[in-house]
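For this view, one protein chain was removed and the others were kept in their places.
Going by the order they are written in, the chains are A, B and C; count residues from 1 in each one.
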Amino acid sequence: MELIHTDEQEQLRSSLRKFFEDKSPSSEVRRLMAEGTYDKTVWKQMADQLGLQGLAIPEEYGGSGYTFVELAIVMEEQGRALLVAPYFATIALAAQAVLDLGDADAAQALLPGIAEGTTTATLAITEQSGNWDIDSISLEARPADGGYTLHGVKSYVIDGAIVDQLVVAAKAPGGLSLFLVAGDAAGVTRVNEPPLDQTRGLATITFDGAQATLLGAEGAAATSLPITMNKAIIALAAEQLGGARRAMEMAVEYTKIREAFGRTIASFQATKHKAANMFTKVETTKVSVHYGSWAAADNSDDLPVVASMLKAWASEAYFFCAANNIQMHGGIGFTWEHDAHLYLKRAKASQLIFGDDAYHFEQLADRLGV
Amino acid sequence: MELIHTDEQEQLRSSLRKFFEDKSPSSEVRRLMAEGTYDKTVWKQMADQLGLQGLAIPEEYGGSGYTFVELAIVMEEQGRALLVAPYFATIALAAQAVLDLGDADAAQALLPGIAEGTTTATLAITEQSGNWDIDSISLEARPADGGYTLHGVKSYVIDGAIVDQLVVAAKAPGGLSLFLVAGDAAGVTRVNEPPLDQTRGLATITFDGAQATLLGAEGAAATSLPITMNKAIIALAAEQLGGARRAMEMAVEYTKIREAFGRTIASFQATKHKAANMFTKVETTKVSVHYGSWAAADNSDDLPVVASMLKAWASEAYFFCAANNIQMHGGIGFTWEHDAHLYLKRAKASQLIFGDDAYHFEQLADRLGV
Amino acid sequence: MELDLGPEANKFRQEIRTWIADNAPEGLADLTDWNASSFGSIDESFDNALQSPQYAEWSDRLLKAGMICASWPKEYGGQDWDAIQNTIFAEEAFRAGVPTVNRGFGESMVGPSVMVNGSQEQKDHFLPRIISGQDVYCQGFSEPDHGSDLASVSTRGIIDGDEIVITGQKVWTSGYFRANMIFILVRTDTDAPKHRGISYVLLPFTAENGVDKRPLRMISGAAEFGHEYFDGSRAPIFNIIGGINNGWKVAMTTLGHERSGSATIASLRYEKQFWSLVDLARKHGRDKDPVVRQQLAWAYSHVQVIRYQGLRILAQIAAGKEPGPEASATKLFWSDYEQRLGEIAVGIEGAEALIRAESTGPHEREPGDYIPNFWQNIFLFSRAHTIYSGTNEIQRNIISERVLGMPKEPSAARG
Partner (left out) sequence: MELDLGPEANKFRQEIRTWIADNAPEGLADLTDWNASSFGSIDESFDNALQSPQYAEWSDRLLKAGMICASWPKEYGGQDWDAIQNTIFAEEAFRAGVPTVNRGFGESMVGPSVMVNGSQEQKDHFLPRIISGQDVYCQGFSEPDHGSDLASVSTRGIIDGDEIVITGQKVWTSGYFRANMIFILVRTDTDAPKHRGISYVLLPFTAENGVDKRPLRMISGAAEFGHEYFDGSRAPIFNIIGGINNGWKVAMTTLGHERSGSATIASLRYEKQFWSLVDLARKHGRDKDPVVRQQLAWAYSHVQVIRYQGLRILAQIAAGKEPGPEASATKLFWSDYEQRLGEIAVGIEGAEALIRAESTGPHEREPGDYIPNFWQNIFLFSRAHTIYSGTNEIQRNIISERVLGMPKEPSAARG
C-alpha cells in the first residue's frame, strides 16, 4: 500500500461526494437534527446503491470486503456532508467491535443485517463518569438461564436511542465482554439526550436486567475493545477531515464573494493567511488519516500510537477550520441560519468524545514509552 | 497610588531614555559583551548624575528613598537599552535581599556603598540543579571563629564574576541565612560561564571555606528570600517590558522603510497584525508591571501571585516581540550584525531564569490555592 | 489590593455600602446570580428574578433615591455621578450580590444624545421616560449587507405632515425583545451626500406601528439580536432629534459617549467566572491535573490583566486624562480571552459538555430550542465577540494604523 489513493478510490470519493450532496443537503441535515432521527430511505439507498454499510465487511458476512482505507473515504465524505445517520455508530463502532472479536458466530449474528442496510447498531462503552478508559467500565453482565442479563447505565452512547441493536461492553464473570441487546428489549430504557452537536444523537441507556447475548468469549473484549477504540478514532479522524475541508472551502468561497472597503475580503492578507493555515491543517490531517486508515487496515503495531496522535491532530484541525470559518464569515457566521455552527459543534463534540487532545497526547506519550 | 505614572515619573523615564541611548548604544553593548565586563565610568555616572543605584534605597542608607514603582521605570529603561552592567544584580537582587531582611546592620554594611556607586554586588541562590526553589539550597555555612565559612557551589549567579560583593544564601545551623562574602575573598573561585545571553554574565562560584559575614539573623532568609525573589521577578518583568517595547519599535520602524514587491512591508496586513499583536502584549505587560511594582512597593498580600503571573506574562510578551522582530526583519534579522538577536537571547534567558512560564503557572495555581 | 481613590471616594463608598444594606429587599440577592454574565445566555432564574416583587421594590427604591441614570446631570434627573462614583456603586452592588438597574441604550446613548442635541421640550418628554423605565430603547443602526459602514443607511424616512414615515430594515438589533422604542437612523434625503441626508428618530417599536420584529437566532440558540422590517412605521416629527438630515452628527454624539464605570466591573465578573471554572475543575476532579492547572493559571493571568486595565482607565478618568492608546487593544484582548476560556471550560467538562441543559422554563421557548449550559453558552456565544463591534482583524488594523503609524492597505476606500 502506498500513501496515494488509487483511481478506483478516487472514483469512490467522487460518487460519494455526489451522493451525499444530493441526499444530505443543509435542509435535510436541519430537518433530521430537529427531529432527532435519520432518513431510513437514504440509509437503504446507501446500502443498495453504493453498498456503503458492507464496504469493509468481509464477503462471508455479506459485505464486499474492502479495507479500512476505503472505509475512511466514506467516513470523510459523510462527515463533509454532516450526514445525520447512524453510520459511524453502526459501522465504525458496532460492526468494527464485532469484527475485532474475530468470532464467526458473533459476526454472523450482526454483520449481514448491517451490510444489507436492514440493521443499525451502536457500541455502548462509557458510563456516567464520562471516562473513556475501558478499565472504568462497571456495567454488570450476570449469567442467567443460559444467557445473560445486564445491569447498569451507559452514557454518551452515540445514536443509542435510534439504532436497532446495541453492542454493550460489560463486566461478565470472565472479564470484559461484549453483548448484543435489541434496542427495544424489555429492561432497556433509552433517553435521547439534547446534544451539543445536534447532528449526532447521544443516549443514556439504562439496563435493568435486559436479556443479552454474549458475543465471542467472555473476557474477549479486554483485548478487542482497545483495538476497536483505536480504529473508531481513525474513522472519526477521517470524518473530521471531511468536515475540516468543507469548513475551509466554505470560508474561502465566501471571502471571494464578500466585499468590504471596496475589495473582496479574500484579498486581505489576514484572510489569506488564515486560509493558508487551514489548508496546512487539512493537508497534514489528510496524509495522517490516510496513514492511519492503512495502519487500521493492517492492524499495524503502531496503530495505538497513530490513533492517539490522530485524535489530537484531526480534532485540532477540524476545530481550527470550523472556528475560523465563522470568523471569516463575520456576522452571518454566528447566526443559526448559517451552517457554519453545525461544523463548529460537530468539531467540538468530536474533539471531546473518546477523550480530548490533552488526554490523547498523554496516551501517546505513554504508548511511545516516554 | 494609581495605575498611571505621575509627571515626575515620566520625567524620570525621559531622562533615563536619553542617558541610556547615550551611554549604552549598540556599539557599547557589543564591546562590553565581548569583553564580559561593564563600563565603570558609566556605572559611576549612573550614581553621580542620576542616583540610580540609590533610587529605591532608604535615605538612612544613603539612598533617595523612592519606591519600587520608580525602580521599575529604571529597570524598564536599562532593559530597553540592554545595558551591560550589574544593575539588576546589584539593585534588584543584592540590595533588595538585604532590605527584605529588615536588619539595620546588614543594610548599613552593604547599601551605602551601593547607593554611592562604589560597590557592586549580586545574590547567589540556585546551585547546580538549576532549581529555583529555595528548599533546594544546600550550600553550607559553618560557624567558625565568631564568623562563618561557606562550603559548596553556586551556579547561574547573575554577574557573579564581575561584582565586588556576593550575598549568598546558605544553610546555617539556624536555617536558611544570607551571608556577605567579598568576591575576591580567599576560598572563592569564580568562573565566568559563556552565557546564551552575552549581555548578562553568569558565574559558577565555588566556596571552599571562604570567610563570610552573617547578614541579619540565622534563619531569617527563609522568610525574606521568597519576598526578594518575588520582587526580583517584578524588576525583571519591568526590564522585559523595556526590551519587548524596543523590539516592537525596531520591527515597526524597519517595516516602514523596507520595501518588497513595490510596497513597504509595513503595508502588508500580516505585518500590521503581527505588530498589533506585539502592541497588545506590550501594553498588557506594561499595566501588569505597573501593578506589580506597586504590589512590590506596598509588600502587598498578592505579591506572590502577581510575581508568578508576571514571570510568565512578561516572558511570553518579550519572547513574542523579540522573535517576531527577527521575522519582520527578514534575512538581516538573523545576522549577528543586527541587534535583533541580542533581544531574542535576552528574552529567552530572562524567560528561563528563576523558572520558566510553566513553572510559574504551576506556582500561580498553587499560590491561588487551586 | 484595593484601589485607594482618596478620602472623598472612600466616604462615598461607605455611604453606598450602608445605603444598599439598608434598602436591598430581603432575599433579593438570593433570587439569581445577578452578577453572572448574561449576555447571550438563556437563564431562566434571571428572567424570573426580574419579574419578582423584590426586584420591583428594589427598582422603585433606586428610582426614588435617584440611583437610576445617576451619572446624568441633576437637571435631567440624575445625580451627576462621575466615573469613580459609578464604579463604586457598581462594585458595591456586585459585592452585595444585588443588581444595579440600568436603562441600557436609553441611559447610555439616547439620553446623552437628547441632552446634547434635543430641544427643551424633547428633553422634558423623553428623559424622564427613560429613567422610569417606561421607554426601553434598542438601537437601529445596522442594516443588512452594510457591515461596519454605518453611514450607508438605506432605510427611508419620508416626512408626511407632522409625522415621519419609515420603511426599511434593520438588523443586529441587540435587546430588541425588551424594547418598546428604537433610536433609528433613516435616510431622509436621498440626493444629499452619504453623511448628510440621515435623520435620527425615536420611533415606537411595536407591531401596531408597522414593525415586524424577527429574532435573529445565534449559534448559541439565543435570539439576542433582532432583524426588523419597518413598513410605514410612524413617529411625530417631534421625535426627530437634532433636526431633519442632521442625524449623522447626533449618532456620532451617541457613539462618542464614554461608557465609563464598567471598567472595573468587567474584571469582577471575570474573576467570579474564574472561580466558577476552578469549581468546575474540582467537581470533575481535574483541579490537580497539571495541564488543567496551566490553563487555570493562564485564565487567571488574563483576568488580572483585565483588572489592571480597568484600574488604569479609572485612574485616568479620575485624573482627567484621556485613555491612552492601550485602550484600543482591550476589545481584542477580552474577546480572544473569552473564546479560549469557553474552550478550556468545555474541555474540563469533557463528556458532560456533549449534552446540553434541559429546558425548564417558558421564556421564548419553542420546539427545536437549543439551550446550552453555562459554559457551553460561553463557548458558543464567544465566537461572536471577535466579530461584532468591528472584527478583531479590524481592531488590529486600527492599532497598527492609528497607534503604530503603519500605512493603510493600498485600496483603502474606507467607509
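Heads up, the rule we're going with is that contacts are C-beta pairs under 8 Å (C-beta built on N, C-alpha and C of every residue); 3 or more make two chains touch, one makes a residue touch a chain.
Note that this is a predicted model, so its numbers are computed, not measured.
Enquirer: If I consider the whole complex, including the chain that's not displayed, which of C:289, C:336 or C:369 touches that chain?
Expert: Candidates C:289, C:336 or C:369; residue touching the omitted chain: C:289.
Enquirer: Looking at A:295, A:323 or A:352, which makes contact with the chain not pictured?
Expert: That would be A:295, which touches the missing chain.
Enquirer: Tell me where the left-out chain touches chain C, residue by residue.
Expert: Considering the whole complex, chain C reaches the absent chain at 289-291, 294, 409-411.
Enquirer: Over the whole complex, note the residues of chain B touching the chain we left out.
Expert: 34, 126, 130-132, 155-156, 193-198, 202, 260-263, 268, 270-271, 323, 326-327, 330-331, 333-337, 340-341, 344-345, 348-349, 352-353, 355-356, 358, 362
Enquirer: Can you list, in ascending order, the chain A residues touching the missing chain?
Expert: The list for chain A reads 1-4, 252, 255-256, 263-264, 266-267, 269, 271-273, 275-277, 279-280, 283-284, 286-288, 290-291, 294-295, 298, 300-302, 306, 308-309, 312-313, 358, 360-362, 364-365, 368, 370.
Please note the rule applied: only the chains that are shown with their structure count from here on.
Enquirer: Approximately how many whole Å separate the CA-defined centres of chain A and chain C?
Expert: Result: the chain centres lie 41 Å from each other.
Enquirer: Just curious, how far off is chain B from chain A if you go by their C-alpha centres, in Å?
Expert: Centre-to-centre distance between chain A and chain B: 53 Å.
Enquirer: Centre to centre, by mean C-alpha position, how many angstrom separate chain B and chain C?
Expert: About 43 Å separates the centre of chain B from that of chain C.
Enquirer: Please output the residue numbers of chain B that touch at least 2 other chains, ranges allowed.
Expert: In chain B, the residues touching two or more other chains are 269, 273.
Enquirer: Going by the touch rule set out above, which residues of chain C reach two or more other chains?
Expert: Residues 393, 396, 409 of chain C touch two or more partner chains.
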